[in-house]
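Left out: one protein chain. Kept in place: all the others.
Which chain is which? They are A and B, in the order written, and residues in each are numbered from 1.
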Amino acid sequence: MSGGAASPVAVRYSAVGAPLAALAATALFVVGAVAPIYAASEFTLRIGNQGLLLGMLALSVAFLMNQAGLVALGAASVYGGAGYLFAIGINNWDLSATQALLAAFVILVVYAAALGALIIRTNPLAFMMLTLAAGEMISHSVMLEGLRDYTSGADGLVVAFKGSILGLQAADFANPVHFWPLAWTATWISGLTIRAVRRSRLGAVLRAVRQNEERMRFSGFDTYAPRLMGFVLINAVAAVAGLLHVLNAGFVSPDSLGLSLSTNALVSALIGGVASAAGPIVGGLIFAFAQDEFGAYGVTQLLTGVAIVVFIVLFSKGVVGGLTSAARHLRRPSDPKGGAR
Amino acid sequence: MLEIDRLCVNYGRVRALDEVSLEIGGEGVLHGVIGPNGAGKSTLLDAVSGRRRPTQGAIRYCGQDITGKSVAWRRHRGMARSFQRTSIFPDLTVDEQLRLVAWRLGDDRLDEIIQALDLTDYLREPAGRIAYGVQRRVDVALALIGRPQLLLMDEPGAGLSAEETLHLFQHVRALVAERRIAAVIVEHDVDAVFSCCDVVTVLDLGRRLATGNPAEIRADARVVEAYLGSAA
Partner (left out) sequence: MIALLVANSLALASLLIMLSSGLALIYGLRDVINFGHGALYMLGAYLGYSLTLVGGFWLALLIAPILLALLGVALEYLVLRPLQARSHIEVALVTLGLGIILGQILIFVYGGEARSIDAPAGLSGSVVVFGLSYPVYRIFLIAMGLGSCAGLALWLRYTTSGLHVRAVSQDPSVARMMGINADRLSLLVTVLSAGFAGVAGVLAGPYLSVDPGMDVTMIVDCLIIVVIGGTGSIGGAIVAALLFGFVQVAGSVFLPDLAALAPYVLLMAVLLITPRGIGRGRAPA
């Protein structure tokens, strides 16, 4: 699960294949945005949308875990929090839809920066528990009687906005067919951003800090700022996913915030593979469809547990990582290094 | 260059360093620090490099009191250290980690270091998979990046054979002389220290016992009694 850098050999290869890969990616993007609209049923698209958003959440968890060695268990609280903030913006603060979106996003980014500033300095286990604590505190405050006017407690909030965002009406967002290209695009943007960061200096520094934080300080690095940046970045992605979710669902409830959603995101990341930007997205899709397939809650939970074990012990690279690795072996059977970035 | 002024470091109730005063000067000078187990040698390096806060006393570097300064701050001012327990980046290749640190410290003369420490053959290897002796050299190489003025080395020969240790010392001595670095080397291998170092300080039970050139130290009765007598 270590985030290795590309070997010099792979760099040479990509210099040759890069334009080809870019072309293939563009084709995939276009086809993926359009084809399902015609080929898939509305029901399938509905699940696909869920999968993409779950995938974005998984992407944020995976990035920090793989690059910085930190497990952010509170990811769902930002996802759901975005929904609640949007709802509050519309219902309680009388903001326009676009204003509410921006307000929610900004508040969450500030929150992430503040929380990160407090907790990044602790050891990884403490960090994880602190993100859990923060997440649970948010979950709990949503249920508080005192805030019922804002959050409707356990009932959840229906969110309906008038007017439009970027020319789209509320009904458009709720329509699975119209929503799919939007979710698809947002997913690609998140994925490419994360991928760019992985390959950037920030990614290299995060990986090095993960391996030996002390030596990084002794080599003149600030080990605090990069991790804080990574933390804010992933929370921004989670916030975007959460906003898309509330626009699509028109509804937000404590379930969108809870620990089980964070766990689902984690499992999705493991299934797809944490060592790439595409992996968690694919994992999210797989998880969403599997969850639909296996219905009952208890079975889903059991399979979640099984998936965690299977995808760490047996298929530690995940689906995407495994496929990438296999492809590399086919191309160059003697390459000892299978690690993707 | 480096002034250690009545430094005290306590671990709980244990006095690891007791009013140690020492001056390290001189570019190109190798200053060895020896002493029996528990003498406080590593603690001295930890305090000077910023890894541990002194309980009392001051550390002055180029005239400036640096006692409260962070580790990264010290590194940028030219104080570098290597570690007794090899501290490298196991999943990065040798080349990758050297380049990363070189980027940070603004050093474009990596090749000299790589050649001087014989790392050319290992550049593409993940550091976690190379031989222990080579890892030690990577540990030292990381400390040499960025043209440090003061190099602190904590038992560079730890886990190496006597021959490997001597070899490493000779590498370091050549580099130090050439680059006019002041080096402080904490070491267990007394022979290596005596053959390569210009000045030797002996610590015992947290106190500085003696400082002088190797011949003087060898002859010093207190040192013989505290340390060399038992080893000889």
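Definition applied: a contact is a pair of C-beta atoms (placed from the backbone, for glycine too) under 8 Å apart; a residue touches a chain by one contact, two chains touch by 3 or more.
Every value quoted in this text rests on a predicted model; they were computed, and no experiment measured them.
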Listed residues A:154, A:171 or A:309, member touching the removed chain: A:309
Hidden-chain contact residue, picked from the options A:23, A:110, A:144 or A:192: A:144
Options A:107, A:129 or A:168, residue touching the unrepresented chain: A:129
For chain A, residues in touch with the removed chain: 1-2, 65, 69, 71, 118-119, 121-126, 129-130, 132-134, 136-137, 140, 144-145, 214, 259, 266, 270, 298, 301-302, 304-309, 312-313, 316
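By definition in this document, only the chains that are shown with their structure count from here on.
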Inter-chain centre distance, chain A versus chain B - centres from mean C-alpha coordinates, in Å: 45
Of chain A, residues touching chain B in the complex: 2-5, 7-8, 201, 204-205, 207-208, 211-212, 214-215, 217-222
Complex contacts: residues of chain B adjacent to chain A: 49, 70-72, 75-76, 80-81, 83, 87-93, 96-97, 100-101, 103-105, 124, 126, 142, 145-146
